[in-house]
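Removed from the display is one protein chain of the complex; every other protein chain stays in position.
Entry: subunit A
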Amino acid sequence: MTARIGVVTFPGSLDDRDTQRAIRLAGAEPVALWHKDKDLHQVDAVVLCGGFSYGDYLRAGAIARFSPVMETLIEQAKAGLPVLGICNGFQILTEAHLLPGTMLRNDHLHFICRDQKLRVENAETSWTTDYTAGQEIHIPLKNNDGQYVADEYTLDQLEAEGRVAFRYLDFNPNGSQRDIAGVTNEAGNVVGLMPHPEHAVEPLIGTGRTDGLPFFTSILKKLVNA
């Protein structure tokens, strides 16, 4: 048996098909979920992918957070459903208060697209067990609103609890506090990050690295072994 992993399409989602491909390449079964449908169709985990949901004209993720599918998703995530938020998905998860902090516009005020070096800080979440703690990886990054901010207390707490999941290395591309690229919730089932692991799963495509594939193999192993 394999795991069924849902990918939500909001109006303005861009990386939904790419994420489905990454799930397939990892050996799991991708399931398309629709923003107007509250039903998660018994998936074992969900990825909120990148894009500009509802155009993101208000604030990235602010409207998507109130969509019908999110009602169920928030409830089930709190009950332990593994959820990965990539880029816009990360923004939605912070808007939904499933993850702490928020994202501001990049400090340099430009959209930025680059091959970004990261350090995996927490290899024990549902989505990172196929990495080792401290592992350095390259994952494409592309965002307009990727500057992670939170109050000092929250940041200290995140660090103390090992909940900074990924940190930017060598270059902070958007002004994120403490070079934070991604965080996890306390339980480790909800993870969000700005870089795009689904764009680093095939040797020929994009930057030609496959450093993103372990996100999808990690969750598959967890679900199949569960």
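Simple rule for what comes next: a residue touches a chain if its C-beta (ideal position, glycine included) is under 8 Å from a C-beta of that chain, and two chains touch if they have at least 3 such contacts; residues count from 1.
One rule holds for everything that comes next: contacts and distances are computed from a predicted model.
Matching "Phosphoribosylformylglycinamidine synthase subunit PurL", "Lipoprotein-releasing system ATP-binding protein LolD", "ECF RNA polymerase sigma factor SigE" or "Type-4 uracil-DNA glycosylase" against the UniProt entry of the left-out chain gives the name "Phosphoribosylformylglycinamidine synthase subunit PurL". Only one of A:79, A:160, A:204 or A:226 touches the chain withheld from this view, namely A:204. Contact with the chain that does not appear here is found for just one residue of A:102, A:144, A:157 or A:217, A:144. Residues of subunit A in touch with the missing chain: 11-12, 14-15, 17-18, 21-22, 50-52, 54-57, 108, 110-114, 140, 142, 144, 196, 198-199, 201-202, 204-207.
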